[in-house]
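I am attaching a structure below and will ask some questions about it afterwards.
In this view, the complex is presented without one of its protein chains, the others remaining in place.
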């Protein structure tokens, strides 16, 4: 039984970790920290977790976490980097769900996150926790940087094309749409029901922090420069990411269906749809699945890849549990097999 | 042309006043104040009002308002009472959309609003601005207390029964449901899209500030004590109030249909539905209408009255404009005739 | 391992049964029938169930079902009664999720469901499958009539008061609100997104088929006539039932909190909230829980009980699985322990 600690359990990502770990046969949550809710019962903040029993939020004290085998950090960006060195020195395996260790280049990170990095020496060691790309490195990692939700949906969408060198040097366009829970549980006017409901909009079009993260990974996969345009949008739904990715110049002789099917056939959480079946976010709500469809409108050389995930599961907490499973030698799907919730 | 000032133009109620007054043939908004947005163009905060031209928010300075014929106060509770004396002394007609002047008894007001009243001497003079009940007093009022959204829907629902003395002394139950915009534009966790969306809940069940307001008016109408239970709920929609009111002991010989139809036949904004037609909030979205159905399930002596309004229109800004029309001798429906928005 | 058959697997209730049974450690779905989708893969209709493997819909042939230990009937009203006699004669335990066996009196059933009953002789034998009331009878039942969603929420809300004889003879009012999935998967204009979204309405106010069902059970519990007014409403959300029940004449000396807590303390799926905590439908979305709060506004003798369930789980498929667990001597919570999905 793996003993688990969660830092920052009051956000949606922390709550989702708790939901998934409660059903995990080989992990037990030992400590959940919260600066703001110390001493409060978990079920008082999140009644849907009342079945978890008497768990209470504790102060984010590293010493209390040191009895854990594995610590998930679900705190705001810039928090994990101050805790990770002490934790991994104590022999704890760490999975950071924030962005602190996703960017390999410290200067790039500091440019996008507007602060100095507290432990740049760990950036190279940290493994980008997308199992479909870095599975072997994750198994032995001390520190896993859990990917962002948009990057997960977009990278998986084009992975086979980039690995095969089929995307060329033409602009790559990722038009992505997210449910509102992606903005977290902070109280802000734009994510109020009266503002976000019955509304659709784009945001951060000029620059979004997931752009350098996606670009880094796509370049790593294709071993070439990638010219990415990434446009995030906000959808009036709670959960879900939908990515529509446009890849130009893929010759019509390329058998996309076969390439995608072959690439993902062994992947437990990626499903390639057949024919003209198209993915919907609701089909993966609450589950760790990514569903992908590859289309070639009008038979031309423009390929449109559509991919869906639940931003809080495969885009955050579920992927983190998948990474834990790999790090501790468990069945990769352990605790992640429940069907999603539909309708 | 009536020259209008609006205090507190940044909330939803203020914005709705601006929308309605923009289409009013005999009123022109001269000044809109905002403490937080002084100097900002109205259309920058509310792009749907970009057709209003170059209007900017100004500081809430009473002297600037004194050139107005009519001032609407759409500020948080407890603000209007500090401005009203000076305004009415200057000969300006005032309509307060907050709760400062709705309760006649100062002690009751202070109990429910947890503060001392700044001008209790005006409470008796203030006219409760429900035209269907106080039309004549409104015409000549210097100060109108615009009713709350729940009170408007509930009082109109039972008005004919109480006027006719048919409700008796049995408990009166008002089970009411509101869209999220009723909570205003403040940023709070419970009204986030991710919390209020796909959710239904009751709130303030033990005590809600509209209870004394409704009770005062119902007692005034029936000239007898009223034993009201009022339960507000939050609906995952932006606009709309739905009130389901239960009145016991109405003998089956009473011709409800005729009583309701007769009572409201001259009312421009109240429509009594026929037979088993039932009201829906969406049928009045954006309009100043109140739609009412009276039902007697299983033919018993329990009467169920269902009433709908748009909380921001007949429940706030629209009713305020209706009051202005009355105060200035205009056609009562002036500027309020546009159909609602469906679907 | 219990071998399970499902008749009518294409509706939301059937799909929810499949979701829950997929996670059940001691049951395996052997056959799912559908008249309209015979031969189609389950996952083609319900991609969220793609993890269930190769299951296909088969024709609703009783002979194929006879190899099952337990058959769930999730077909439209009036279907089950034609299949049940043959099934229970073959020794199969049957749980009907429609209304065919809920009403004990055949004439009453025929009045409300507008058809002759095909096997009235089974009405007395059938056990009303609300475990909190009929647990022992369910254990040995050949035929369980799974309760309706509204009845489940409303009966649980007032059960302790009625058992204690505290509700008296005064009118009982159940103002209930349901998510749109309660209307099923049939294509009708009123449940279109453009009609039901951003809308709130009541329906079937004059008469709803759940009224005789609730009345029958409440009268059974209280061993006295019950004067129930029941008003159903439609909420713009997919899942959830919220019941606001008004009980008059409960003397202020009655310790409601203690009565409710004591009554439900052993119930695995009913949680009584403390103090002024109020239930929300989203707190039980996807789970088999019922959460209840008892309030006494202004300290009077009117008691307001608020209760929430997920209409597709505790209000349908989850309760059916709970009944199966009881009928087969399993842990009552088996397969039903997963936390709900929030946000």
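Each chain carries a letter (A, B and C) given by its place in the written order, and its residues are counted from 1.
The rule is short, and it goes like this: a residue touches a chain if its C-beta (ideal position, glycine included) is under 8 Å from a C-beta of that chain, and two chains touch if they have at least 3 such contacts.
Bear in mind that the values here come from a model prediction, so they are computed numbers and not experimental data.
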Determine which of the presented chains are touched by the chain that is not presented, and list them. A, B, C
Touching the absent chain when the full complex is considered, from A:26, A:89, A:125 or A:198: A:198
Consider the whole complex, including the chain that is not shown, and state which of A:240, A:315 or A:335 touches that chain. A:240
Going by the contact rule already stated, which one of A:279, A:315 or A:335 would touch the omitted chain in the full complex? A:279
For review purposes, identify every residue of subunit B that touches the missing chain, sorted by number. 12, 15, 19, 22-23, 46-52, 181, 197-198, 238-239, 271, 280, 282-287, 289, 291, 337-343
For subunit A, which positions touch the chain that isn't shown here? 171, 173, 175, 177, 179, 194-195, 197-203, 205-207, 211, 227, 229-231, 233, 235-240, 242, 244, 246, 248, 276, 278-282, 285, 293, 295, 297-298, 300, 302, 304, 306, 308, 343
At which residues does subunit C meet the chain that is not included here? 12, 179-181, 183, 185, 187-189, 191-198, 236-238
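We take it that only the chains that are shown with their structure count from here on.
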Counting only chain pairs that touch, give me the topology of the graph as line, ring, star, complete or other. complete
Quick one: name the chains whose C-beta contact count is the highest of any pair. B-C
Point out which chain occupies the most central position, where each centre is the mean of Cα atoms. C
Which chain lies the greatest distance away from subunit B when centres are computed from Cα atoms alone? A
Between copies subunit A and subunit B, are the contact residues mostly the same numbers or mostly different, with half as the line? same
Rounded Å distance, subunit A centre to subunit C centre (Cα mean): 36
Go ahead and note the Å separation of the Cα centroids belonging to subunit A and subunit B. 46
Find every residue in subunit C that makes contact with two or more other chains and list them. 197-198, 238-239, 280, 282, 285, 343
